[in-house]
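Report on the following structure.
With one protein chain removed, the remaining protein chains of the complex are shown where they sit.
Up next is chain A:
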């Protein structure tokens, strides 16, 4: 039986950074195919290649065994390929029916045939157990119901290939059951399904075949029969850390820098946390479980509540970034282009901004002193070239160094880092790692939020694993391993992967 949709040896790079290398996958009718991999392993890119949203740099995409030279989203739709996206693609102000039919409205005399639309949308909704009135604006639905609308939207198009990107991450247990039953039935009807999930138990019960991606390469393409959750985790994370990480030496002291009880901010709630001086505390977990809100809440950038808090000796949360800065907190954001840097300003200005923020407003500046400070920071961090250039002229790694460097003159006591090595080249990663350990060794506290599990294992004294807005596990150095972090992040039973 020929695969309905297949990729053969596809590669894709963004800005010279390879994301997928020589990956093959074949979706066959009547089979639920699992696609597993860590954050950033290339899963979303592979889906985008299969659905024509991106074009591969190398390799081919085949539909019904025939090569498609230029796959586009339109071709994909005509070939019966439907994708349920992880980031919800619905329009909040349109109704359920309008969203489901969007782009494929039934027409009558050139106008939208709303009666026909309602009938067909209703059929799709019944499949997924969606009983809300079809005229309800999607914006009024809770997240889980919106996900069901998203799935109904895919079914409305009567797909032959259904790709679901983490469909259950926002679903309740009942909704998940409805979905798994539905997928089971669709499989029986001969539809090919690609299922991406971080919930290994679901994968084990629902899927028959698995492809595992790791750092953009395919590490497994096998039947799920005879595989257990622990084996899957090992396939996803097993890699050689090499000498990327500095020698680890304990430097934590018993003194606490930050201590919060019953802390809530954004998605995070009921957090009890002590951050010690001299430690690198890792924050791990799947993307978007609330980790970022924990950092931003501590930093005073988003509203936060707490039963009690001590921050560098002061009681209570700082409640505002300027106050947090005054208490010795510094924050390096994940999205440096959007949150970290002023791309149209010079490197020097970027480095001086925290100083401008806290100096008396009308004190006269000394351009010469600013240039000297910036030169010193650049030398210290190995940032080369003219500092009067705009920050956007720098490479990603050097931009990240600037985002870090600007806090250095203020000698922060606590450094809050949000995924500081995302999209950064290996050499810069190494430099950042050395800097973080040196910082901890100097008796400061470092909080390292990272989507890169090896980083957490090799740099941190302790790792708090966040799931569903809570700290699901606090792993000490002795218990720290990639397997332990990944299984805590996915809520897999610990005893299964205890090794």
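Methods note: a contact is a pair of C-beta atoms (placed from the backbone, for glycine too) under 8 Å apart; a residue touches a chain by one contact, two chains touch by 3 or more; residues count from 1.
Note that in this section contacts and distances are computed from a predicted model.
Asker: The chain that is not shown, which UniProt protein name from "Cell division protein FtsX (FtsX)", "Cysteine desulfurase", "3-isopropylmalate dehydratase small subunit" or "ABC transporter permease" does it carry?
Answerer: From the choices "Cell division protein FtsX (FtsX)", "Cysteine desulfurase", "3-isopropylmalate dehydratase small subunit" or "ABC transporter permease", the unshown chain carries the UniProt name "ABC transporter permease".
Asker: Touching the hidden chain in the complete assembly: which of A:111, A:362 or A:478 does that?
Answerer: Touching the chain that is not displayed is residue A:362.
Asker: Looking at the full complex, which residue from A:211, A:306, A:349 or A:400 touches the chain that isn't shown here?
Answerer: Final answer for the missing-chain contact: A:349.
Asker: In the full complex, which bits of chain A touch the chain not displayed? Write them out.
Answerer: Against the left-out chain, chain A lists 299, 301, 321-322, 324-325, 331, 333, 337-345, 349, 352-365, 392, 406.
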